[in-house]
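All protein chains but one are shown at their positions in the complex.
So, chain A:
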Amino acid sequence: MAQVQATKFKNPVVNWIDSRLPIFTMLDHEYNHYPMPRNVNYLWAFGAIAGIMLMIMIATGLFLAMQYSSHTSLAFDSVERIMRDVNYGWLIRYVHANGASMFFIAVYIHMFRALYYGSYKAPREILWILGVIIFLVMMGTAFMGYVLPWGQMSFWGATVITNLFSAFPIVGDPIVTLLWGGFSVDNPTLNRFFALHFLLPFVLLGLVILHTAALHVCGSNNPLGIDPKGPQDTVPFNPYVTLKDGFAVVIFMIIFAVFVFFMPNYMGHPDNYIPANPLVTPAHIVPEWYFLPFYAMLRAIPDKLGGVLAMFGSIALLAFLPWLDRSKVRSCKFRPVYRQFFWILAIDALILGYAGAMPAEGSWLVIARIGTFYYFFHFLVLLPVLGKLERTRPLPNSISESILKGGGSIAAGAHAKPMEKA
């Protein structure tokens, strides 16, 4: 974004606007000509997919908000009214509810892609930290959204999660009172959660714009983890990557549609179709699936404050990743030892997720404890040590040399005549 050069456009109106406010030049620069490493694979599409999911969530959320009532005596019934009486209300709500899960799937894949290919390393530290903040805000937004239908899991999930803050000494109880707007989860809680649930997606949008701006300063990483050395290593974003990302988006939408139309309640909990009742506690209070690994960490520590610190710490830790990983080599392709540990971490996250869904007793508790220990061990011990000890494989000289094996000349020739837009 740093340097915006005036471009000449054919359309005189566009030109007139652009000479006064160069938004078209900026878009042309950032999305038409933005150089993408030519070797990126389909995992690089998940950033775009996550962005589209955010748009879908804001659009469907807006229409839901037009029909929803954020009063404890009306909330549950108003959601059912949307499902039964509002034109295509069932579609909008199922897209929104399943969209949250799909958004998390996209973001988790996006994050693990960054971990695998070392996308958080210099010079992309701020880009990565913005991503961690996006993840945190997203979790808060999703949590508050789940409270809004005011079913049993909404109410008891809200009770459990807000009570976490009471673990902190001195400030804990005032924070909880502030979150509740009273002395228990009640109407003021629902009202403020609705207000915040409407606000935070736009905060997310702002963060995503910053995230993208930071990305466009240093450019996208790629599976080799080496910087492009010139135009022979890159392709213009449009049409090459727009088309490739577009294909990936359509495939993702097919999976999304399978959930929305054929198993819309698969990722939800049946108890949330029972209206909230402060006098009846569900047999097991479980959060949505995307919180389960963190829920497992929370319950793994026998001390309440310790559990809360472990849970928040597991995310805060990610912000320090660029400095915990000492290796100069980015991509796992050239880090044979780290690559093994990466997959162990991925499996550890899945095991933690499974343990989070199980009652916190017996062997599941032991497994959750081992999993939690390993999570922190990976980031705090393995990563710094591996960076020093690991013998990495030699890096290729350039992207084009690596993929074409014949040097950059052919690639440069192809790049000289990018396809005309139809």
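Please note the rule applied: a contact is a pair of C-beta atoms (placed from the backbone, for glycine too) under 8 Å apart; a residue touches a chain by one contact, two chains touch by 3 or more; residues count from 1.
Heads up, the rule we're going with is that contacts and distances are computed from a predicted model.
Its UniProt record calls the unshown chain "Cytochrome c1", which is the correct pick from "Potassium-transporting ATPase ATP-binding subunit", "ABC-type polar-amino-acid transporter", "Cytochrome c1" or "Phosphoribosylformylglycinamidine synthase subunit PurS". Screening A:R38, A:H96, A:H211 or A:H378 for touch with the missing chain picks out A:R38.
Interface note for the absent chain: among A:I274, A:L365 or A:L395, the touching residue is A:I274.
Only one residue in the set A:W90, A:F198 or A:F373 touches the chain that does not appear here, and it is A:W90.
When the full complex is taken into account, the listed residue touching the unshown chain is A:I109, out of A:V14, A:I56, A:L74 or A:I109.
Summarising the interface, chain A meets the missing chain with residues 38, 41-43, 46, 77, 80, 83-85, 90-91, 94, 101, 105, 108-109, 112, 223, 235, 239-240, 243-244, 246-247, 250-251, 253-255, 257-258, 260-262, 264-267, 269-271, 273-274, 283-284, 286, 289-290, 292, 346, 350, 353-354, 356-359, 404, 411, 414-415, 419.
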